[in-house]
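Heads up, one of the protein chains got dropped from this complex, but the rest are sitting where they should.
Order of writing sets the labels: A and B. Residues in every chain begin at 1.
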Amino acid sequence: MGGGTRWDTIVIGAGPAGMSAALELARLGLSALVIDSAPLPGGQYFKQSTLRAKPPSEEGRSLIAAFARAELGRLMDTQVWGITPEPDGFEVAVYRKSGGERRLWARTLIIATGAYDRPVPFPGWDLPGVMMAGGALTMIKHQGVLPGRRVLLCGTGPLQWVLARHLLEGGAQVVGIVDAAPFPWKALRRLTALMGQGERMREGLGAWAAILRAGVPVHWGKIILRAEGADGVEKAVIGRPDGTSTRSFAVDTVCLGYGFQPFNHLARMIGCEHRYVAPLGGWVPLRDDWCETTLSGVFVAGDAAGIQGKDVALLEGRLAGWGAARRLGVDVADDQVKALGAQLRRQRVMAQFLSYVFPYPFDSVPFPVEDDTILCRCEEVRVGDVRRIVREGASTLRMVRMLTRAGMGLCQGRTCADLVCHLLAQETGTPVADIAGPRISPPLFPIPLHGVIGEEAHVRSEN
Amino acid sequence: MSPTYDVIIIGGGMIGLSTAYHLARRGARTVLLEAGELGGGTSAACSGRAQTIEGHLDPLNLYLVRAGLERLSTLEDELGHAFSWRMVGYFCLIPSPHLWDTWTQRARILSENGIPTVMVDREELQRAEPLLNTAGLLGAAYGQEGLLNPFHFCWAYAQAARRLGADIRAGTPVVGMKAAGGRVISVETPAERFSAGQVMVAAGAWTPKLLAMIGETVPIHFTHAEAFITERASLALRNTIGMADFYEQIHGKQRAVSVGFAVEPDGALLVTEAVTRTDTIRRGCSVWGVAGMAAHLLALYPGLRKVRVLRGWGVPTAFTPDDEPVVGPMPGWENLFVYGACLETIPTIPVLSDWVAGMMLGEEPPMDLSLYSPARFARAA
Partner (left out) sequence: MGGSVGITDTVRVVVDGCEVEAPAGQTIAALLVSLGYRSFSRSKVSGSRRGLFCGQGVCFECEVTLGDGEKVRACVTPVEPGMVIRTDQAKEA
């Protein structure tokens, strides 16, 4: 195992869930190390700009400040790539470009790896200029650079409105916002009632002012159908999922905001049982009331356990921190737990409501793809390649991967695995929930050969 | 109930699938039952090497390798599906004088038997592999061997077998078998019971578990073997590399690494092998395995340090106490065959599976296969 600190808990992810968990552990006098692959803590919801000139954002400011002050270990710019269970804890393998310890050790783990934008395939989605809404938002909001000048937003839900506002403020032309959901007449009253609760709702609805002022047309009940262009996107076509009621836009950028999917890869890799829950974004870990997974001592909190938003992440982080503390013999007062439980229930209800009003449309309609549409971007595997293999008898994601190479590229299947699952579900008539993802083994991320080696100079064989 | 199928094959890796193909070619009504994905066990985990110079030097194996390679050279056309078949050079790196002597003898025997193998001293090796760190190496044995894509290799056999009428079923585990009086009576899956004609168990490391269903055993053991693949490496590597002290490094150890690699058509390196002694069949690879293989690889090729590891995996690999395959009818049984634990599987099965299919239908194999017979374990006992 080697020398080095033995932490009570290693928290993987320094977003709202991770930071909240770590703060609770510190408060309870336990030793916690927080690891994040980003240069600065904050995750996605509280992302901090790397731009030195940018003032720290208001969002999450007090949390980030508390996190910086607390008695905690913190390792930024550090990529976790493997975990080895040991008799009374876990060894965590990490890679840091600037060097440092390569193996860390903790008695418990809290996985708070968050989520990432959910890609959607369509003809032309591989053209430069087609990008995720989250990436576009980071570019304009945190880096002060417009991702494009004539932008079409296609997706569903409030993230698009926030992005639209930032783009407009940055001087871009937003040619349209296309929401897959029908106009939420029935939900309108409840939505406006929610406006006062939850920062995210406030921000989202607040963006409407900018959108209405700028006269940005909003199209409901429509999806992106295709993008066209030579060296980059020049034209985008939207319409109803059945291909009717189409409209074209001259654009240089298309932002896709079709929701998020949990970054569940680490928890899956170490063997936590997962199940498929569509409204939560896909495969989520089975957890008890303390956010503990089916692996004793391993907790998952926040969006990595299902897309429920920042407020749920903050609460789950605390809960997971308490769960880990209990495992380590430190109890938390009952009334505190009850109070948090009540808050959590409320926030979860709100998150569920949002995902009900703005569901991922492709759980019920097929992707707008043709045979020659790329499905696996890294290896350029096309929809037709997958369809052919399925016709020839392959019915599992793993078989599709083995025979077409879909998922074997640099992104390690994070972009296409869910897409292939949905396509397989459509082609075979099997529910997506019954299509198992392929096994995930270390390394969790591509790591240079020199970076995976442990501290020892040699790796000798053992008797 | 008369059997619907003449032959039931349990196990859908390259061994079972190639046998199913040859049975179907002969017109035998064949069903193959694979619990998971076709080729999804040990077959999917191998590097796709058609080894030529590393196997046993008995006339049987030498013949099978030569004939197998010849068959492989046209097999893509024969099966109607490409599997990236190609011939490459193989350097078996030699780190000790005693292995140099052993390999000098081996090279002579191999060359005399139609598998040209030359000894390459350190200087020559360095010229052939400029990026290799030859420190501590005396040189290498060099021969030509094959490489293919194991997924497509399995798929090629599966599709060809299907076209010829075989019933190939993935996702179909065998959950029970009934036997009486030295006969397998039936084979059960969750949905169906198959009345047995001939039954072959070609399930690699899973074979003992299946044979236990009818109270039978065979000494097929397994280790857990791990490998990984890198991103496309931009360095101009082409030859397959392995260590001559593989068995010395691995044998008797709880866990050990002996490094080797094959170069994929797109330039990625498929790196082997971290081996762990185990009683449990499991999948996936470990931090230890990835780190160990990387360390050994960089000791040989320091210039690769920035190339990224992309994906690791691990499977059980089957072996027998004498490292010879198990092929043939189970002694004391009328209709039960076992086929597996081959050492040089890919180069030999294109011909061996043809013979085995024939054997199951009463043909005499062209060469005496008693070296591989399961009966040898009863004899030895």
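As a convention for this text, a contact is a pair of C-beta atoms (placed from the backbone, for glycine too) under 8 Å apart; a residue touches a chain by one contact, two chains touch by 3 or more.
Model, not experiment: these values are computed from the prediction.
Only one residue in the set A:29, A:128, A:182 or A:431 touches the chain that does not appear here, and it is A:128.
Within the set A:24, A:379 or A:427, the residue that contacts the chain not displayed is A:379. The missing chain, though absent from the display, is touched by one residue of A:136, A:236 or A:332; that residue is A:136. Residues 37-39, 44, 49-55, 97, 116-117, 119, 126-132, 134-136, 138-141, 143-147, 166, 169-171, 231-232, 252, 377-380, 409-411, 414-415, 446, 448 are the ones on subunit A that touch the missing chain. In the full complex, subunit B makes contact with the omitted chain through residues 232, 266, 306, 308.
Here, only the chains that are shown with their structure count from here on.
One inter-chain figure worth recording: subunit A and subunit B are separated by 40 Å, centre to centre, where each centre is the mean of the chain's CA atoms. For subunit B in complex with subunit A, the residues that touch the partner chain are 37-40, 44, 151-152, 155, 158-159, 162, 168, 170-171, 230-231, 249-250, 252-257, 283-288, 290-292, 294-298, 304-314. Residues 81-84, 91, 93, 103, 392-396, 398-399, 402-403, 408, 410, 412, 439, 441-443, 446-450, 452-454, 458-459, 461-463 of subunit A are the ones that touch subunit B when the two sit in their complex.
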